[in-house]
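Taking it in order: structure first as structure tokens, then the write-up.
Chains shown are a subset, placed as in the full complex.
Letters are used for the chains, namely A, B and C, taken in the order the chains are written, and counting of residues starts over at 1 for each.
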Amino acid sequence: MSIITAEPATPLRLTGIRKKFGGIVAIEQFDLDVGAGEIVALVGDNGAGKSTLIKIISGLYQPSEGEISLNGEPVVFRDASDAREKGVEVVYQDLALVPEQPVYMNMFLGRELTKGPIGILDRKGMAKQTQELVDTLDVRIPSARATLSDLSGGQRQGIAICRATHWASGIVLLDEPTAALGVAETAKVEELIVKLKERGMAVLIVSHNMDQVFRIADRVSVLRRGTQVATKKLSDTSHNEVVAMITGLVS
Amino acid sequence: MTTASSSAGVLARLRGVTWTNYVVYIGFALVFLYFAITQTQYFLNPANLTNIVIQAAPITIMAIGTVFVLSTGQIDLSIGSTVALSALSAAVALEATQQWWIGAAAGLGVGALVGFVNGVFVTWVRLPSFLVTLATMGLVAGIARQLTDLQAVPVSNGPFVWLFGGGSLLGIPILLWWTIAALAVGWHLLRQRRYGAHVLAVGNDASAARVSGIKVTRVRMMVLIGSSMTAALAGLLYAGRLESARYTLGETDLMTVIAAAIVGGTSLFGGKGTVLGALIGSLLMSMINNGLILAGLNVSQQMIVRGVIILLAVSFSLRGKKNN
Amino acid sequence: DAGGAPSDDVPTDTVIDQFGTVTATEGPNGEQPTPASDLELTEEQIAELENGGYRAAIAWHELSSWSNAIQAGIEDELDRLGVEIVSTTDAKFDAATQANQVQTALSLKPDVILGQAVDPVTANAVYQDAVDQNVKLVFADQAPDDYSYGKEYQSVLTDDLFQIGQRAGNAMCDAVPDGGEIAVLYYDADFHVTNFRDASFLSTIAAECPDVKIVAKEGFSDPNKAEEIANPLLTRHPDLAGVYTSWAVPAQGVLSALKNAGNSTTKIVTVDLDDTIAADMAADGNVAAIVADEAYDYGRAMATAAALAILEEPAPEFAVSDSVSITKDNVADGYEAWNQEVPSAVLDASKQ
């Protein structure tokens, strides 16, 4: 692990993260740096602890032990708004959208546009911008004013991705962002992620799709049953080696 | 393609239309028509119609506060006793100072305090709002009884009585102005401001709201304070109109208020609220009470017929809405 | 019109019509009244009480400013006699609650229970434990139906309900012109005190000013919502000369309806002292008269009866308290009957 020098501090650093739920240890010990303009993939079997880690970084869970630093500064998030204020944007696996609200409201939730001197909600503006954002992803939705719960699974995931990437300013966490997406939509989202990287974001992506990992990530970190097995440059490893580390068939 | 399935198609199309959201007005219209026909002479009398709206004023205002509370998935049972405590505090303060604004401030201050206590236990101690407000309901009622030892307190301050009771402006009774103001503020807050969007989001899915950066705790606190403040305002209106305050004021309003909100289309389980619906709901209740008295029924008959009318009116209004 | 026509008939089968024409206050079994003011204790009795360490429990059917005035009388007198009050309860008009409260109070081993039963039928079972434990019972207004004097209970004290109704009736006759129309707002519940008083009011009107017409009898169950009843009433009978209500709380709603309709001619007569009603009367408002019982003395008489019961001395079977008619001219008399100062609000009102 590098010692902090005069060079720009690492956007995201995790040190000795550990998480227990009651008696169950979900994460044993986890260390990782994600640099600016870097995409790190987090892979592992079902129940390995990937989403738990994402939720810890985004302030939804508090780690049982360990430390998170953003840009060299240790931080303690009491809740998700804390993390969000520090520039952490997330696509959660369970999406975390509000089902009975219109799509545009979900897109702007907590950051609604207002207009006029007394700050009236700008519903029209939000709907328009939402449509534009969704269009860039090739995700077709019936209307930006549709109720979220009427959308298909992939459409909802598209909304969640649009929301996170639109507001991204420093760190982006993506938990299986393309799981519900079609072929074309997935390609568009991968493009988008690469663009985030080019804009200098630190991206941490969870994926079960090895092809995807090899297509877009710079490094990969493997979790197995809560234990961090290894963190490697993708150029230094192979498809088979990663799968072997995930399943534990080769150590 | 059978006839059955294509008529099912028509039905499905009809159901898809969003006017189902507005049919609460049908129930209202039906009840209105019923009384207009059976009690024409008295019911349609303009003074009588005005009375219906004016009598509904405190209920309407509290129902607006309750819309916000229910929309966040909470409930406030303490509003009834807050009415009494606010009215009594105002009356006592008026007696001591004879300044209308001190009386008003005392009443509203009491409301804010009750709401704050509710909010603290709901948000910091994280108790179910039902239990917290049930406890404060008793607590506040006890304090109201203690305050003047069960004595009613006359309110004789002219400006206060004008402002909260008998006054009128541009020929329109002041209670109507209060109703309009509460509706405008409530509607604006719920529909036009971020606050309203956050209220609905918290009630619909609190954890999704939380990760979207909404201060869930603060929203829950605010709606509880708001609800108590509407109850306090209702207390002032009772005090102004009756020119007196008594510990029994508001005692029986709780269910009517919640019913008004729910009839209007607000969900008891959060995430859905409408301020205009609360007005309709509250007018519906007021209209039914008025019509049944005009019909000359005794109390028992009124209770029976009221139950039947509510069932029918609501059946026409809400039937067919999906309610998973 | 079909809907309106029947509603103009004044009903004759309400809870206040069940008594027919009443002429005097007597017990449900024909008990003859003794004046409450006759109750007295001897010096020896007082001494015995002071040294006895006796205990009393009070069980109200419902609390109000009236029961408060009674309670004040009871407390002062029992205090004077050295009898400790160990509990006070309010059954909120619920017989089952009262059963629980009496049962609980018995754990405190009182020597006597004073108070008012929710109703005489359910009261049989409610007080049975007390009877079994030989606790003395002193009731306001009515004893349990199946109980007999001197056996299960020791005394009943009551207002002169007939007199109250009669005073209210006479006050109404004075307040409205000959041939005037009046309305009655009665408590639509099975509650002897108001039912009987209201019956006496009706009888008095019929006897003393038969040309005054009763054009409406409206029942209410929620005294706080009397305005909702008064408004349609005024819509239907715009020429009302007077309104009688069973007690002061609903009168408040009627008063409000009248004020808001700009009506200063319709007169109100009601029962029970109430600061807000008294203030209106003092200020020459719609309220013409109030009838108030001598509640404080009533309470003291209850305490005295309880003391006699403790000492196993005979207490009166059926003692009756007086009442006063209050108009603008003698407001102070009313407050004296409740042993209270005339509140400044009422004094101010009378000066205007």
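Quick note on the criterion: a residue touches a chain if its C-beta (ideal position, glycine included) is under 8 Å from a C-beta of that chain, and two chains touch if they have at least 3 such contacts.
Please read these numbers as outputs of a predicted model, since none were measured by experiment.
Each kind of chain appears once in the view, while the complete assembly in this file is A x2, B x2, C x1.
What we mean here is this: only the chains that are shown with their structure count from here on.
Annotation: 34 Å between the Cα-based centres of chain B and chain C. Averaged C-alpha coordinates give centres for chain A and chain C that are 73 Å from one another.
Centroids built from CA atoms put chain B at 43 Å from chain A. Along chain B, no residue makes contact with two or more other chains. Of all residues in chain C, none touches two or more other chains.
Interface residues of chain B facing chain A in the complex, by the touch rule stated above, are 191-194, 196-198, 200-201, 204-205, 207-215, 271-272. Residue ranges of chain B in contact with chain C, taken from their complex: 37-42, 45, 47-48, 51, 54-55, 95, 145, 149-154, 156, 165-166, 173, 241-244, 246, 248-252, 286, 289-290, 293-296, 298-300, 303.
Within the complex formed with chain B, the chain A residues making contact are 58, 60, 79-81, 84-85, 90, 92, 95-101, 105, 109-112, 114, 119-121.
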